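Yeah, one chain of the complex is gone here, protein chain that is, but the others are all in their spots.
Naming follows writing order (A, B and C), and every chain is counted from residue 1.
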Amino acid sequence: MSALLSALAGDAEIEALLADAAQIAAMVSVELALASASAEAGLISAEAADAIAAAAAGFEPDMDGLAEGMERDGVVVPALVGQLRTRVAEPYREALHRGATSQDIIDTALMVQTGPILDIIAARLAALIDALAGLKAAHGGKTLMAHTRMQAALPTDWGAKLDSWLEPLQRYFRTIEQMRPSLLVVQLGGPVGDRASFDGKGDAIAALLAQRLGLGVARPWHTVRDPLVALTGTLALLTGTLGKIGADIALLSQTEVQALTLAEGGGSSSMAHKSNPVAAEILVALARQNAGLAGTMQQAMVHEYERSGAAWALEWLTLPAMFVATGASLRLALRICGQIRIA
Amino acid sequence: MSALLSALAGDAEIEALLADAAQIAAMVSVELALASASAEAGLISAEAADAIAAAAAGFEPDMDGLAEGMERDGVVVPALVGQLRTRVAEPYREALHRGATSQDIIDTALMVQTGPILDIIAARLAALIDALAGLKAAHGGKTLMAHTRMQAALPTDWGAKLDSWLEPLQRYFRTIEQMRPSLLVVQLGGPVGDRASFDGKGDAIAALLAQRLGLGVARPWHTVRDPLVALTGTLALLTGTLGKIGADIALLSQTEVQALTLAEGGGSSSMAHKSNPVAAEILVALARQNAGLAGTMQQAMVHEYERSGAAWALEWLTLPAMFVATGASLRLALRICGQIRIA
Amino acid sequence: MSALLSALAGDAEIEALLADAAQIAAMVSVELALASASAEAGLISAEAADAIAAAAAGFEPDMDGLAEGMERDGVVVPALVGQLRTRVAEPYREALHRGATSQDIIDTALMVQTGPILDIIAARLAALIDALAGLKAAHGGKTLMAHTRMQAALPTDWGAKLDSWLEPLQRYFRTIEQMRPSLLVVQLGGPVGDRASFDGKGDAIAALLAQRLGLGVARPWHTVRDPLVALTGTLALLTGTLGKIGADIALLSQTEVQALTLAEGGGSSSMAHKSNPVAAEILVALARQNAGLAGTMQQAMVHEYERSGAAWALEWLTLPAMFVATGASLRLALRICGQIRIA
Partner (left out) sequence: MSALLSALAGDAEIEALLADAAQIAAMVSVELALASASAEAGLISAEAADAIAAAAAGFEPDMDGLAEGMERDGVVVPALVGQLRTRVAEPYREALHRGATSQDIIDTALMVQTGPILDIIAARLAALIDALAGLKAAHGGKTLMAHTRMQAALPTDWGAKLDSWLEPLQRYFRTIEQMRPSLLVVQLGGPVGDRASFDGKGDAIAALLAQRLGLGVARPWHTVRDPLVALTGTLALLTGTLGKIGADIALLSQTEVQALTLAEGGGSSSMAHKSNPVAAEILVALARQNAGLAGTMQQAMVHEYERSGAAWALEWLTLPAMFVATGASLRLALRICGQIRIA
């Protein structure tokens, strides 16, 4: 996403956590943790793990070389391992990445990155829930004309409206917390996903790797993507609810309705009198974007054989945008909550 | 879905549970239970509830009249209530549907219908898990050439393959069971979703209604659709995994691969020698259909105001197809499991 | 689609053209035309063609048998050809379907069915364009408050509004007419799509077949689906524009805005004072449904090899719903145009 569009509908904080530098750093940390775990489990020697740790210290990747490798191999890991290996003292080079496959590193790194992203999402969601609860405390008893099927219906109160916004958000907060243990897990399968390449030590190494990275343990999930896709479904639900809130705000702040006003709307280049509910509209746009992307993530469930380059790459092309859209949506919802004025 | 297409890619059992007759019967049962609950809660008299029960006994809806009402009102309930009321002895006519809005009846009836559909899905899923576990018991130790990125990689065994099919299915079974309490709940909100129309007895009536219908209790959820959309996300995950299994079966049974054979494939009108992995291909098609529909359900999260005829109708246009696709996918997966032959 | 939902958001006329009976009749007509064309081209004898014509006369398919065949073979044609062949006098049985593959019959039959569906769509579109032009003639000069970003902006006139509704509809009318020649073409490829099974007479037979069926000629398109998918893209654009019109009507007829009123809205089961813009809302729902289905049709572009049972079946699961949604959308738009009252 361009920087200008990102200022409106993006999320600088989450974008930084997904940037190349962050991803490569996460991958290096996974390789390091794998070496350490493999040493403890006896797959490689302690000296090898030390040599690998020494090689990683101060490692500055050659990004052009990584890009070339990415283009050639379809994954960045062979090039990254190649660059790291040149820094490992022999005879320990082969100990780096021993038994692992690119997908082990990439998926585990993704989980390393996802934890902090979920932290941000959860924190903003909690703040939003607080803000809405504050609005309810302040205005919950005030009368509001309810509308059904786009027509004024009967009076209700703001408490009912705010409850309908709050309840699903509280549910998503719990859902995301509940997902963490089964979602944020190491990937360790080796070339064909059966851990056979770890000389019988695969389960032990997976457990030790998980420990080092603060992740959970799981069977290899090279082709088993439902926890990740389920997460994106929840993200889309979240942006969907925020889109509903945005739609309500845009409707309630219509010139002819004015059930609420926004302290600061967007300016127009041609109509100085206007104050546009920009953030509310972007909430709707992000909801629809994420809804579509959630459908695409579901398409990525159909993996061929033991690893599908096609289905997996489809995740890469989709998931980051969903994280950013979710972060942006929460950011905007928080801002707009502070702008709502109810007479 | 036409009967011919349904024979291939539909599900007669689930289609019957979603048919007009079943839906109207469910709605009538909801109106009856509402009258009974309202009487117990003191909103209407016991005599009124009896009169309503008498009216419902032997009620045969005039389906043409219901269709006219549906077209005119956008919901069938006004016409249905109208037909029922003509059978209710006065002065009890107004007690029927007292306090309720169409959406209360329609959504609650949907939950009444959804329970048995989930029963079917869960039963088939359990049977499929058993069948796959049986295949694992019989063949798990046999060698299988693993393929990654569409190329032969290294040998693994059938146990690893079958585990990757089984694990997510076991997870969905648990997820669906866990969803039931928060999903299968009554809808009772009244015209604008705040239960104000029930004279302070709304919460009590909701609880009694839930009891009578074997559903759970919840706040009104006229515009809060995430539990329903989350269910469809899980259905799409399920068909996604079955699509992955279908893709694997189609690949593994290729003429040139023959890692498995299918006892009965489909015949060709022009090539008598062929045995096509028809069911496997349909699993892929259903996965992609459901993935797309799951995205559309996410679009339906954006409700305007207290009731969006647009977002709600979008659910009606989407959810039944997802139930049928899921049922069909399980039906086909079960069949194909019985056809797999591993040398 | 259930009959009740169809009354609201379906299209009985188009549904009938897509029903099993219509599809089987179209397939039989294709087999007949193929026999006749094959006789003229010299692939089969004139006596064989006569015997086939005699067999088809009065043919009543055994629908249960066809459903069994559909389930077994993934296509209905082997069973249908089997039923027909039992009625063909020997030695002419093998002349029926000679050289053809199931897909030739199914795709060509779809084109036979699609022509009349496009006729309906075009006729309704023309009527809608007329109705909107009539509204413009009557009200074009009247002032209308324009709204941008959900806020009152500056006055414009109804002519500008109606032009923005009309222009894209006129474009779709032209597009659909322009698509016909390249879309409504015969499919004739034989088992693997290269016409080799027609003994060098494939091109001639295709031309003669096209002539008999009132279709155009094209290279075999077993895996080349872009004209069909492009059609569905145009259908989605059409329902998208009608969704925009529906959104405008729902907004303009809001209680607080009343820039237009609707002569007959839908009734409410709980609020007698309401008149809901039901048809306008359904236009939005159908737009969103078709948008999602258009994305699914695009997913069906990825055919494996010379025939993908998965991608092809995905079309079957998607295309009929798009035709019905488009027909329904036009039907509702026409109705609502007659209900618009502008002060």
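Here is the rule we use: a residue touches a chain if its C-beta (ideal position, glycine included) is under 8 Å from a C-beta of that chain, and two chains touch if they have at least 3 such contacts.
No experiment lies behind these values; they were computed from the predicted model shown.
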- Message: I'm checking contacts with the chain that's been left out. Which of C:8, C:128, C:150 or C:205 qualifies?
- Response: C:150
- Message: Using the document's definition of touch, tell me which of B:88, B:278, B:297 or B:332 contacts the absent chain.
- Response: B:278
- Task: Taking the full complex into account, find the residue in C:50, C:68 or C:194 that is in contact with the omitted chain.
- Result: C:194
- Task: Provide the residue numbers of chain A that touch the chain removed from this figure.
- Result: 2-5, 7-9, 18-20, 23-24, 63, 66-68, 70-78, 81, 97, 99-102, 105, 190-191, 197, 246, 250, 264, 266-271, 276-278, 281-282, 284-286, 288-289, 291-293, 295-296, 299-300, 308-311, 313-314, 316-318, 320-321, 325
- Query: Residues on chain C that touch the omitted chain in the whole complex?
  - Reply: 74, 146-150, 153-154, 156-157, 160-161, 163-164, 167-168, 171-172, 191-194, 196, 219-220, 222-224, 226-227, 229-230, 233-234, 236-237, 240-241, 243-244, 247-248, 251, 284, 287-288, 290-292, 294-296, 298-299, 301-309
- Given the full complex, what residues of chain B touch the hidden partner chain? 147-154, 250-251, 253-257, 265-266, 268, 271, 274-278, 280-281, 292, 295, 299
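The rule is simple: only the chains that are shown with their structure count from here on.
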- Angle of the C-alpha superposing rotation, chain B to chain C, to the nearest 5 degrees: 180
- Note on the structure: Nearest to the mean of all protein Cα atoms is the Cα centre of chain B
- Task: Determine whether chain A and chain B, two copies of the same sequence, contact each other through the same residue numbers or different ones, counting it as same when over half of the numbers at the interface appear on both sides.
- Result: same
- Multi-partner residues in chain B (2 or more other chains touched) are 74, 191, 284, 288, 291-292, 295-296, 299, 308-309
